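One structure follows; several queries about it will come next.
Note that one protein chain of the assembly has been removed; the remaining protein chains are unaltered in position.
So, chain A:
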């Protein structure tokens, strides 16, 4: 009833007319919902480019020897693919798009704590993206170090490293600003009655994520700054010729970049924790266990970075400490899996596209997580280090985890964001093709890695030919699925049916407001009395 009234008295944030018109009404808007969409559109463009680079690499690998590109081009392709996917899409992805859009609504606030800082962080993001990508077009050729910028090669290579590193440094500030904004928002702006233990799980996941963003990003910032100083001013940090130690670079880099993996996965887990109870029509099983495991992952995630460096040279004690801690960090993830599955037990499930994405997430996330255990064990790690197995594991966990949650989130919240419903059957067909292609693409890479195929080579010996053909065909299938999914979403923005305020019968606050929401989300700030997933 009140929703219907809302829709008529307040124009939606999409139609609201502010000080500026046209494009400026978006790129200078401090409305958290518009900023979320700005991130979404920027990322969609970057993601498409980076995915096509990935496809080009798989086509190169369809046969031994040179197929469509030479070694140097392949090196710059995997570098650009990595930099774009990691720094521009997966790390900022879910918090910047769905966090911005839904965090304030889900905790019953009108906006984030610092709306201007929020807009600034989008601008920093765009500037950082331009700097990083300019490396491809200016100077002495695109960077070829991989996204990790390992020393000392990153000082010695003649290619154009500086813009790539500087861009990643600048992007760090965007991440920090978003993190600070979200933490303060959750501390200060929860609706009356919403105690911490009544906060929905997606905001909780964002809370853990934000702390990692705030506490880990400065380390990679200063590390990248050291590379810049080393390259421009010959200040010795990591280059042995200048007295430095390259292993220290790896430590500093992974002190950030391992927690960054949890920046990627925690919000994904948050999304899944929202989707599952909604379609199971059931309170989430073990709400507190999920909250605690979120915080545990954020905390323990700081102490496992050494497992990226098992073959770099560390003391035996350091090796098993990092290995055992890696196993510890798997426990909270497993608790969550258990909670999600237990939520489905005896539930009357409404099978819809977002739910199917969540189910596929469970499958690929478990494959990714368990293969991570294989890599976390010392003896197997030595065998599998720097092979295609690592690439397969990484894509199962990052693309399979964050990517599936991202698409799940988009299909879940699309009606709320745009006020339209996408074509469900095309969405399901797209998912089926995508999921099939995904597995055909990455599963053979586990096998290839076990039999010894190294990562980051444009060429391989004939023994690896068969599985590589399968994998490359999987890539083509997966990209076709992606095209269907994205086309369907874009097309439905115009032609889709009008969506109701609560198409999925969700219980969290975002479903109590109009679709799309009005500028201020709520006419009156709601008072929360119930648990977020109050089904029974």
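Just so we're on the same page, contacts are C-beta pairs under 8 Å (C-beta built on N, C-alpha and C of every residue); 3 or more make two chains touch, one makes a residue touch a chain; residues count from 1.
Convention: contacts and distances are computed from a predicted model.
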| item | value |
| --- | --- |
| Absent chain [UniProt protein name; select from "Cytochrome c oxidase subunit 3", "Acyl carrier protein", "Response regulator receiver domain-containing protein (CheY)" or "Hydrogenase 4 membrane subunit"] | "Cytochrome c oxidase subunit 3" |
| Residue of A:248, A:314 or A:362 in touch with the missing chain, whole complex considered | A:248 |
| Contacting the left-out chain in the complete assembly, out of A:18, A:193 or A:466 | A:18 |
| Full-complex contact with the absent chain, from A:108, A:143, A:221 or A:277 | A:221 |
| Of A:110, A:198, A:456 or A:531, the one touching the omitted chain in the full complex | A:110 |
| Touching residue (missing chain; options A:176, A:271, A:309 or A:410) | A:176 |
| Contact footprint on chain A, counting only the chain that is left out | 10-11, 18, 110-111, 113-115, 117, 176, 179-181, 183-184, 187-189, 214-215, 217-219, 221-223, 225-226, 229, 233-237, 242-245, 248, 252, 519-520 |
